[in-house]
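Every protein chain of the complex appears in place save one, which is left out.
Going by the order they are written in, the chains are A, B and C; count residues from 1 in each one.
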Amino acid sequence: MKRLLFAVVLLCFSSLLFASLKAPERSTPGSVLSPYSYVQPFHAESYEKCMSAGTTTTKSMGFGNASQESSSKMDPEICSSMYWMGTNRSGVPLVEYASQGAKIVLFPSIFAGLLTCLFAIAGGLLRCMNIPFVDSVTQVFSEIVGALPRMVVIVICALLLPRELRGLLPLAILWSILSAPTAMDEAGAVAMRLGGARFVEALRAHGFGAFRIYLYHIVALNLRPVVVRQGAEVMMQVVFLELSLSYLAIVAESGSLTHSDDVRSWAELLHMGYAAVVVNEPSMHALMIGLSLIALIVVMATSLSTMARAR
Amino acid sequence: MKKWWIRPGIRMFAAFLLPILVPAIITMFIWALPGDPASIICPIETCGLEQNRILAKELHLDEGMWSFFSHWISQAIQGDFGRSNYYGLEVLSFQEGKVDLLSESIPNTSLLILFSLMIVSIASMLGSLNMPSKKWDPVIVMIGVIPVIVLALISGAVVEIAYPGAEFPNPKDWLKLIMGAVTLGFADAAFSGSLIGFRETFAREKNQRYVGISILRGESLFSNTFPNVANGLVGQYRARLLHILSGSVIVEVVVGISGVGDLLLRGTLNQDFSVVLAAAFIFSIFSALLLFFQAILECLIALHIRKAPSDIHMYEQQLEAT
Amino acid sequence: MSIKRALSVCFALGVATLAAAANVQFYDENLPGSLNPLYAESMVDFRAQELYFDRLYFNNPLNNRLTSKISKRWELAGSQGVRLFLNEGLKWHNGEDLTAADICFTINAIKDPKTTSVRAKEFRKSFKGCTVEKKLVALIEFNSVYYYPIARLNFAVLPKSEFQSTSILPNTDFSSRPIGSGPMSGAKGRQAASFKAHRSSSHHSPKIDKMSLNQAQDPRVQINTLRSGNMHGIISVAPPFRPELASSSEVVLKTYDLRSWWFIALNDKKKPLHIKEVRQALNYLIDRNDLREKSIGVKKGDKESPCELISGPFVPSSPYYNKSIPEVERKHNAKAKSLLNRAGLEKKGRLWHYNGEAVLLNIGMKDTLNKEAPDLLDQIGNQLGEAGFDRRVDRIDALEWRRDIVSGKAGSKYDMVIGKWSFNIDENVNHLFETRKGGKGTQNIFNYSNPEVDAILQEFNDARTDSAAKEAYYKLHAKLSEELPYLFLWKLDTKSAWRKEVRSNIITPYYYFTLIDQWKYSKK
Partner (left out) sequence: MNTRLSTYIFWGMMGFGTSCFSSDNSTSEQASIETPSTQGISKDYWIYRLVQAEKRQPFIQDIGWQNYYTRDFANVIALSKEESLARFHLEHAALYRQALLMHSYATQKTVLYKSLGSQNKETEAKIDPKTVPLDSPQHAYLIAIASIFLEDYPAAKTYFDRVPTGPEFDSHVAQWRKWLDSDKKSPPTLSGFFFSAEGSSINKSPSWNEDQYAFSMSDGSTYEATDGTSLWLLSRWHQDQAAKILAEKSNSAALIDQWLAPWRLPFETSFVSPTETKVLELTDDWFLFGFYLQAEDMAFMHAVSTDPKSAISSWKSKSTFAEYIDLCTKEDQLNAECIKDNAEKLRQIAEERNKELLKGIPIEQIDTNLLYVEFPSFVRFSLLRAAALYAFKTKQIDAAGYLMLEVREASGVVRDPVSLIFLTAYDAYNANTVRAPELLHEYADEFSALQSARIPLDFLQIQLTKDGSHIPTY
């Protein structure tokens, strides 16, 4: 079971990593006249057409309005990426959206996840040390921070942040801070169930060193499930956060808040899909890809946390 | 052992601090922005220096951050949030027939929250009655993992298909509210979380020794378990509410409900400070109230439990669990 | 939320479309910024205000006659004055009477130096004063002799009753809930601007009861909602979508005469753009043909193409357009390279370096242009990228454009700004290139300042004969195409699309809704 889950996590992660490594630095603009607009995935015909591009065809009818239809030579790589995920309206392969989106979210989300893990560990350990003052301080902190509606804070910060600082990372960090209280509480609760300070005493009695007690017995053996789960969740949430913010930016017609304007986020896939649903634009494939990417993240996160739990 | 009142006390404290803290932080942000606030609201090029100065005086932007903030908060308490610079309207006005921003937005948002709250409450009720059976969990969880943005998008689509174009006032607004509520109610594990959460809590409590004993004593299960789990439940409940509250920003914008969340986003986009401050203030009040109620409840329960026969230590644990 | 609305939900499901039919809904590129005529900035503002307000005199788009809904006749009063006789029974939206007092109030407001509007500054020059002679008779005096005195009276009339003083400021309630005398009353909401027929006055009888202006969304959505009959009009249809609409049987495309040309403004304060050669090199590095094919969908040599390249600040059909200056159609790498080298730039690797560091260009584009020319920003970015310039691209939303770009504060943020200017028949470009000081150069994006150019512009202002004016702008065209404060891209025609139910909808050049009284909505 555990192995399987591990494999899944590894698979998801490596695929994301691969994608973000392969991602083109900037979005390639298409053309409104592109002969490849809304190519559906696995559409062999247009793949052939793409591979054989560069040839000219002439059709003539009626009043000799001979129309020359020629298309420039295409790079086979583009053709194949067209083949796998199809294209958008102006013939840009959606693979690009997927990979650039991955690039945007990958690092910040992982960072936020790790940060949250640290918070959780801290929360747990603090309980075991049993210092009432610190306890109540942390509680005040967690009460206040925990009482802030996260999205509100994020939106305000995202938009008041000066342009050059704008990006997903600061927001991710902020998010993990905002979700710290929950993590700390849970970890604290676990530590409490162990018996908190008394548990530490007991281990001391066995003559274990502090290092071993805290890092091995408490964190590694007992807090692990909680910590990892919290981390995984926050990681997932950060990805969703990016989606939401980018989508909001699209809806509100403002410049993007989480990435520079010349890369594309997964949100744009969803937005394309929206058009497919509302005005039956042939872009359902975009929606599907978007949703499956979300699914990928979910699967990764859930299997990560279950893996940690599985004993 | 800690005093039982410390925690509620701290909550109260936080509840009172919050509505002051949030605008304070935002004010700091505003001052951190490049260019002085007055000329962001009315650039000297278009307003002229003189006007700019006058405006700065009116809004107390000229004597630095602190005087602005103190002035603002004192006004806000009297329900005067100044006027929106982008919409050219009062943010909130109590005059008859005068149009303002909040008196349109607050009802929408509260209705949205209310409806979604219903969904959550149903879920928690089901949970506490230990329904539905565990074999449904995978499905429920699956629904739970859908991020709010995706559901919001779908709701938006449904509304757009139902009533394209924009007409005011029209049934579209109600549909929007309902779809929005559904979104908030199910997305991000609102439904599944509260259902499963409540069920777990009750289940755990049922297996406590004292419950068995009291049942032998011929007392009802619920009367025994409830007081002890109540705290945990209240905590969970508040967490959900908060989550909905924060999700409402996304939903309102994507589905197109003209509520406080929408106001907040557009306000920030247009650097419409009075609106941003007001909206954020409303949100913080909202959540402060929640905190406050939780604290009260905790006290009541604590007092109740002190009368009732039960294991204090157990209760302590419950507290930690929240 | 009242019970009534709650009830309406039940049956509204059925009657929703009927309800919609009474209301003519259209997309404009944005929501209006200000509805106060003195503070109109974008074309959207102008179009919306044309519905809320009456311009004292306007040109009838059919016979070009200077007409007025407000004054029934006029006569010369001395060499520099005009006496207006107003119609009886004119009412403002709020039910008050429209009298000569309002006319004079408006003129005084325009003259009041505390009124900080750029537009008012322009009008201010011409007016000496205004006196109310009778309730419905106003005497307007000018500062100089005008050949078409009433042609200067094309400003919107403001209601005296709505203002405390003649110093009128932006961002008042009035700018979002105006009281006008125009054919439609209404206000700007959060998602739309609404219009309701103003029939309580003798001078307007619009046949359409309600209209609403919605912010344009994704072009696809616009087109489809229009075709499905849920929307009735689109003010500006992006060129790529025009053929589709032209072939549809429910929708007609209508020409909207608007002289607009697109440009890339260059920040000549930023190194190395301060060197003329570099600007010229950039001009050669932009492949305009490729741009307009990929983002507008116009191939070179298309007949009646909506998009024509330009080499100066005028549309090619303008009398000021100097035809002797050739347009740069495609890339000229060699020329550009030599120019850059001459300017002291050197190419290390794939990037051009100036004083040892790679050149980074911050490019911004007005967000709404992206609907008309999808991906234009990325296209230009990539072309410069290939040419060896590192770049950052940003979208500029309406607010930032209004607040930072036009007012000339973008220098710190951007090095190139992509935008478009629109003109009425008066193609005066002085405000774009004059040195910004003393009410001049109010729209000089990067505060470009060049004494020679200023001299030419002054020459234009001083020109007494039309031939002199023409020569001045010919000179300007030549000068600018060499100095290049802008890279001039193209002119692009604007076309509207309206459903056939909207009938006798004559589109007035520039102001658009002037003849709204004649518009009809009928299924027949």
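Keep this in mind: a contact is a pair of C-beta atoms (placed from the backbone, for glycine too) under 8 Å apart; a residue touches a chain by one contact, two chains touch by 3 or more.
Note that the structure is a prediction, hence the values are computed from the model and not measured.
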item	value
Option from B:W4, B:Y163 or B:Y237 whose C-beta touches the chain left out	B:Y163
Of B:I154, B:I282 or B:L297, the residue in touch with the unshown chain	B:I154
Option touching the unshown chain, where C:E122, C:D209, C:D290 or C:D454 are the choices	C:E122
Candidate in contact with the missing chain, chosen from C:P219, C:G381, C:G419 or C:P485	C:G419
Which residue of C:E141, C:D209, C:D290 or C:E501 touches the chain not shown here	C:E501
Interface with the undisplayed chain - residues on chain C	13-14, 16-17, 40-43, 46, 59, 61-66, 73-76, 118-119, 122-123, 125-126, 146-149, 151-152, 228-230, 246-247, 250, 252-255, 257, 303-304, 315-320, 366, 401, 406, 419-429, 431-432, 442-443, 463-471, 499-501, 503-504, 506, 509, 523-524
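As a working rule, only the chains that are shown with their structure count from here on.
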item	value
Whole-Å gap between the CA centroids of chain A and chain C	41
Approximate Å spacing (C-alpha centroids) for the pair chain B, chain C	42
Geometric centre distance via CA averages, chain B-chain A, whole Å	25
Per-residue overlap in chain A, given as positions that touch at least 2 other chains	254, 278
Junction residues of chain B - those touching two or more other chains	164, 266, 269
Chain B to chain C touching residues, read off their complex	40-43, 45-48, 50-51, 83, 85-89, 99, 107-108, 111, 163-171, 173-175, 256, 258, 262-263, 266, 269-271
Complex contacts: residues of chain A adjacent to chain C	26-33, 89-90, 163, 253-256, 260-262, 271, 275, 278-281
Sites on chain C touched by chain B in the complex	1, 5-6, 8-9, 12-13, 16, 19-20, 23, 25, 34, 39, 114, 116-118, 169-177, 187-192, 194, 212, 214, 225, 228, 230-231, 397, 399, 403, 407-409, 442
